[in-house]
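Note that this complex is displayed minus one protein chain, with the remaining chains in position.
Per-chain residue numbering starts at 1, and chain names A, B and C are given in the order in which the chains are listed.
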Amino acid sequence: MTKPRLATLAIIVAALAVIAFAGLSGALLNLMIFMMIIALAAQGWNILGGYAGLSSFGHAAFFGAGAYAMAVLQTRFGVNAWIALVIGIALGALVGAFIGFLSFRSGLKGSYFALITLAFAEVARILANSWNFTGGAAGILLKLQTGLPYLQFADRRYFLLITIGCVAIGLVVSWWLEHSRFGAYLVALRENEQAAQALGVDVFAVKMKAIAISGALTAAAGCLYAQNYLFIDANVAFGSWISIEALFAAIVGGSGTVLGPLIGAIVLLGLGELTKGLSGGIPGMDLLVFGIILVLSVAFSPNGLVMLMKSLGLRAPAKAKEA
Amino acid sequence: MLEVKSLTKRFSGLVAVDQASLSVAKGSITGLIGPNGAGKTTLFAMIAGFLQPDGGSVSYEGRDITALAPHVRARAGIARTFQIVQPFEGLNVQENIAVGAYLHTPDASEAMRQAADIAKRVGLGADLTKGSSDLTVAGRKRLEVARALATQPKLLLLDEVLAGLNPSEIRDVLPLVRDIRDQGVTILMIEHIMQAVMNLCDTVYVLSQGRMIAQGEPKTVCEDPQVIEAYLGHGAAERLRAEQAHA
Amino acid sequence: MYSPQIVVEALLNGLMLGAIYALIALGLTLIYGVLHIVNFAHGALLTVAMFMVWLVCARYGLDPYLAILVVAPLMFALGYGLQRFIIGPASHGKDNGILLVTLGLSIIIENALLAAFQSDTRTITTDYSFRVVELGPLLLSFPRVVGFGVTIATTILLWLVLHQTDIGKAIRAVAKEKLGASLVGISVPHVYAMTFAIGCACLAVAAGLLMPSFYVSPKTGAAFVLVAFTIVVLGGMGSIPGALIGGLLIGVVEAASSLFLGDSLGQIGIFLIFIVTLLVRPTGLFGARA
C-alpha cells in the first residue's frame, strides 16, 4: 500500500483553498461546501469502516448528534457557535463511545454491526422527531447572523475555507493513522482480530478509540451542515441518506485510504450534478447512478478510485515497456 | 514457567479437553503431541486466553492467569502462532511484524526497525515489502513466527509451525526454533512431525481424546504403549510388539 | 381501557400481519442461513415483486392471488440471476463486499422504479379488499386471513423443499459446511443462487398477499425491511421456524404496543427489541451458536 506524503496532502489542501478563491459562482461554492461536508462525514466513516473494517450503516447517528448539538446549543442556550462546534464534536465521540461500548462488548461485527448501527440511527431519528427539546418534527432553525463569532459569513468563501480546514484535519488524522501504532492496530484487527489479540492488541480499547474518533469527525460534518443550511430536522440530521452518502464516498474513493473519502465525495457529488443535468428530469437518476457506481466499484475496484488511479498509473509505463 | 492444572473444556456436552495438566520449564522446548482431534489446539487456546476453560487453572511465572484476556497475556510475555496462518492481508511483511513490535514501543519508525531485524532473523529479510499473500507457505509460517517474536515473548506457543512444509523447508526451520530458544525464549509447541519433536523437544506431553496420557522425554514417550495405541488404535501396541518379536 | 373485543381483534390482526412480516423475513433468514449475509436489497426486491403484482393485475386484470403464480417464477429467476451474475461475482466472496453490493442494489432498484413509475402510489382494488370474515363479534380482514393461511402453507412448503428435495438437501449441506459440500460435487454458486431465488420467490408470495389491502410505491419495501431484519435477528439468523415465530411475535407486540402506547412509540419498541436481541443474544431465539 503506498501512502501519500504529508507534503502531497498540503498541496491538495492548498489547491482546494485556491479553488475556493478562484471566483467560483455561488452555485459552485455551495456545491463545494457540500462536498467538503460529505467528505468530512466520509472521513469519519472511513476510520471505522475503512481502517477498522467495521462497516457502519448508521453514521447518521453521529452526524445528527453534531447537527443537533450545534442547533440546540445556539438556539436554546445561546452558546457561541465555536463552542457549540467543539461540544458537537465531543458529543459525536461520546455517542460513538456509547454505541461502541454496547456493540463491541457483545463482539458484534460484520452484518450484525451494520444492523445495530442502523437501528441506533433510526432510534435517534424517531426520538429527535418526537422530543420537544430538539424541536420535534418542526426541526430547528438557526438564526442568520453573519460574522466570525457566529461562524457564518456574508462571504461564503470563508465558510468554505473552514470546511476545507476540517477536511484537512481529517486528512491529517488519517495520515497519522497510517503512520502510527494505533493505525496499525486498526488494520490488524480488521484483517484478523484473533491474530491481533495474540500480539497483545487490546481489541476492545482500539475499537472504542476508533469509533470515538470516527464519531467525532462525522459529528463535525453535522455541525458544519447545520451551520451552513441553518435548518435541520430529524430526517435531515438522522436520516439514512447521510449514512449512505458517507459510506458511498469512502468506498468509491477508496476505503482505508487517506484520500479516498475526499476523492469519493468530490467525484460522487460532481457526478450527481452532472446526471441531474443529463437525466432530463427523470426522478431518481442521480441515485441510480450512485448505486451503479457503488456496485461497479466494489466489483472492479474494491480498493476504490485512489487505488484504481494508482494501478492505472503503474500499468501505463509497464505497457510502454512492452511496446 | 507455565503451569497448567486440570484444564477442562466442554463444547455443548462434548468434552474436548479433560483435566489436562502440563508444566513447561523455563528455557525448555516442550512438545505437545497427540492424534488429530485430541484437543491440542483447544488446550493451546485456553493457555493463550482465547477460550475460557470450564475448569482448572493456568499459571504463568507463578501468577494465576486463568481469567486474563489474551492481549493481557501477550503483554505478560506469552505469544502464540496459529495452526492456520493468519497474516494481516492488507499489510506488507514488515508492517505485519511491526504490529507485534508495537507491543513495546509506540514509535512507528522504531517498530519498523525492529520488524526489519526480526524479519532478517527468521529469513524474511528480502521480503519486507512483499504483501503477506505473496509469500510461500513456508514464508507465511516464518511470518507467523516473526510476528510472535516481535512481541519479545518469554514464552512462545507454536501451533504446528512445520505442518505443510516440505522436508527441506522443515530442515531450514528447525534451527530457527532452536535458535529462538537459545536466545532465552521458552517454547511450547504442538507438532505432528515426530522427527521434529524427537529432534527439538526436551519434554513431550501426549494428549489423546482430551486427556493427558503420557509425558517424558521424547524417546520414552514414543515407546509408551498407551501412546502407540492412541495413534494407531486399540491393540496396536500389542501387534507392533509381536511384529518386532517376529522380525 | 379497551373492550376485550377490540383487544382480541387487535391481537389477531397483529398475528395475521405478523404472518406476512414472517413471510418477508423467511426469504431474508434463508439467505442469511446459507450465504451468511444480510441481504440489504431485500426490501427493494419486495417492492419489485409488488410492482410486478400490480402490473399483472392492472394490465391483465388478473386477481392478485393468482398473480402470485406468475410473479413467483419471475422473482425466482430474478433472484437467481442477481446472485449468480451480480452479487456473487461483484462481491469477491467478501462479507463486506456482499453487504455493500446488496446496499448498492437496493439503491439501484429503488431509483430505477422511481424513474419508471415515479413516486406515485399504486393500488389494486378487488371485491374482497374490503370484505371481512365475521368470527362471532369479531371482524377480521379477509385479505389478512388469507395472508395468514398462505404464509403457514408457504412455510410448510419451504420446509418440505428443504428437507425432501435434492436441491433442498444441497442447500442445507452448503449452509452447514460449504467446503465439504463443494468437495462432494455440489456447485456452491448454483446453490447460493437457488437460495437467493427461493428467498425472492417468498417475496412474490408476500407481495401478492399484501397488494389487495396495501399500496406500492418505489419506497414501500423500506417500510417492511427493518421489521423483517428485526424478525430475523429475533428468530435467529438463518432459522426458518425462528422467522415464523419471530414474525408472529413481532406482529402481536406491535399491535399491543400501538394499541396501548400509540403507533409512533410502538416503532421504537420494535427497534429496542432489535437492539437488545443483538446485544444480549445475537443468535436469536432459535439460532445456533455462531
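To be clear about the criterion, a residue touches a chain if its C-beta (ideal position, glycine included) is under 8 Å from a C-beta of that chain, and two chains touch if they have at least 3 such contacts.
As a working rule, contacts and distances are computed from a predicted model.
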>> Looking at what's absent rather than what's present, what does UniProt name the missing chain, "ABC transporter substrate-binding protein", "Dihydroxyacetone kinase subunit DhaK", "NADH-quinone oxidoreductase subunit K" or "Quinol oxidase subunit 1"?
In response: "ABC transporter substrate-binding protein"
> If you put the missing chain back into the full complex, which of the shown chains would it touch?
Replying inline: A, C
>> On chain C, where is the contact patch with the chain that was removed from view?
In response: 2-3, 6, 9-10, 13-14, 17, 114, 118-121, 123, 125, 129-132, 139, 141, 213-215, 217, 219-220, 222-224, 227, 254-255, 258-259, 262-264, 267
> Please identify, in ascending order, the residues of chain A that touch the omitted chain?
Replying inline: 25-27, 29-31, 34, 126, 129-130, 136-139, 141, 143-147, 154, 156, 229-231, 233, 235-236, 241, 273, 276, 279, 281-286
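By our rule, only the chains that are shown with their structure count from here on.
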> When you take the mean of every protein CA atom shown, which chain's own CA mean is nearest to it?
Replying inline: A
>> Looking only at C-beta pair counts, which chain-chain interface has the most contacts?
In response: A-C
>> Need the most distant chain from chain A, centre defined as the mean of C-alpha atoms.
In response: B
> Quick one: chain B and chain C, Cα centre-to-centre, how many Å?
Replying inline: 48
>> Just the number, please: Cα centre separation of chain A and chain B in whole Å.
In response: 43
> Of all residues in chain C, which touch chain A in the complex?
Replying inline: 32, 36-38, 40, 86, 89-92, 94-97, 99-101, 103-108, 110-115, 118-119, 218, 226, 229, 233, 237, 264-265, 267-268, 271-272, 274-275, 278-280, 282
>> Give the list of chain A residues in touch with chain C in this complex.
In response: 53, 55, 57, 102-103, 105-106, 108, 110-112, 114-116, 118-120, 122-123, 126-127, 130, 244, 247, 251, 282-285, 287-288, 290-292, 294-295, 298-299, 302
> In their shared complex, at which residues does chain A touch chain B?
Replying inline: 1, 179-181, 184-185, 187-188, 190-192, 194-203, 256
